[in-house]
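Apart from one protein chain that is not included, each protein chain of the complex appears where it belongs.
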Amino acid sequence: MFGADRASLGLGMELLGTGDGSAVVRMAVRPDMVNGHGIAHGGYVFLLADTAFACASNSRGPVNVAAGADITFIAPVREGEELVASAAERVSYGRSGIYDVTVRRGDEVVAEFRGRSREVGQLG
Amino acid sequence: MFGADRASLGLGMELLGTGDGSAVVRMAVRPDMVNGHGIAHGGYVFLLADTAFACASNSRGPVNVAAGADITFIAPVREGEELVASAAERVSYGRSGIYDVTVRRGDEVVAEFRGRSREVGQLG
Amino acid sequence: MFGADRASLGLGMELLGTGDGSAVVRMAVRPDMVNGHGIAHGGYVFLLADTAFACASNSRGPVNVAAGADITFIAPVREGEELVASAAERVSYGRSGIYDVTVRRGDEVVAEFRGRSREVGQLG
Partner (left out) sequence: MFGADRASLGLGMELLGTGDGSAVVRMAVRPDMVNGHGIAHGGYVFLLADTAFACASNSRGPVNVAAGADITFIAPVREGEELVASAAERVSYGRSGIYDVTVRRGDEVVAEFRGRSREVGQLG
């Protein structure tokens, strides 16, 4: 799935690992991700977390889509910094699931994300 | 603020209007925003909503940053479609605020976003 | 539905009005709702908002249940104060819906709640 994801590839994301409800994705903050405050646009941090969430929730077979998500921005991120998002399934029930994603810069947490997934029959 | 926001300008966003706690921002879904499912990456819908939120929360003077946000994805969005995000302040208290952003394709709602803002002294 | 809701009635809640995706519910803060900080336990403010959400989401016919909710606590509430929760549908799609509930003490907003509903065939 990740290999066909132009959006994530175009942002320079790299899938470091995935399997059994989890995924780890890396992204460097590029100049075009910086906002008017001189820091990375929170939306790009969300994009990274959301990609890790998508990889984790689709690591087992059936197609899952994001029904929603909540993100808390913890520390500002700047151009040139490298971020790593680690996603793990928290719980699944029926066709729904909850995944937690922590985004770090080195050892420091810069964002916490919780995604709500929904299994779908097919997409298109 | 929007004029200095390379991230938003680079995505082709256009600020249609802002003032008194509200903002309206437009974005067309480009080929590089499409994900592995053939639909727009939810992260780009978030980015659009988050930009409208930032414009609305900074429309009155003091610098506000996003402390967090929740998004619900309502309908899939495809390449070439045009989205409009309308942000409005719901409530402000102390140095905090809540803003609601609705993202539409024509008359249809495709996402609902609620952002939590925090006033800061300065950034950098 | 409200009339059969022992939980809400037992807390002294009063349904002031409902219809077409909206509802207004009132509750006075009792001594047994006060927590260790001398202010009303946030959970009771949630209960009030959740009840208004339930009445609004079931005001049109099919049975809806709460899939989840987010609440922001804006101001502390004390014993003896009277709270009014106003719920309104924000959007509905498929079997899902989003409802916004504002809890006020007089004219002052004390909490903002956003509920996610899901239509179900039957309960029991």
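Here are a few things to note about the model shown:
We just call them A, B and C in the order they show up, numbering each chain from 1.
Here is the rule we go by: a contact is a pair of C-beta atoms (placed from the backbone, for glycine too) under 8 Å apart; a residue touches a chain by one contact, two chains touch by 3 or more.
For clarity, every value in this text was computed on a predicted model and none was experimentally measured.
From the options C:23, C:39, C:56 or C:103, the residue with contact to the unseen chain in the full assembly is C:39.
Considering the full assembly, C:31 is the residue among C:31, C:61 or C:94 that touches the omitted chain.
In the full complex, chain C touches the omitted chain through residues 1-8, 10, 31-44, 46-48, 50-51, 54, 63, 65-73, 76, 123-124.
Residue-level contact of chain A with the missing chain is found at 70, 72, 74-75, 90-91, 93, 98, 100, 102, 109, 112, 114, 116.
Rule of thumb we're sticking to: only the chains that are shown with their structure count from here on.
Remark: chain B and chain C have CA centroids separated by 28 Å (rounded to whole angstrom). In this assembly, the C-alpha centroid of chain A lies 32 Å from the C-alpha centroid of chain C. Mean C-alpha positions place chain A and chain B at a centre distance of 18 Å. Under the contact definition stated at the top, the residues of chain C that touch 2 or more other chains are 70, 116.
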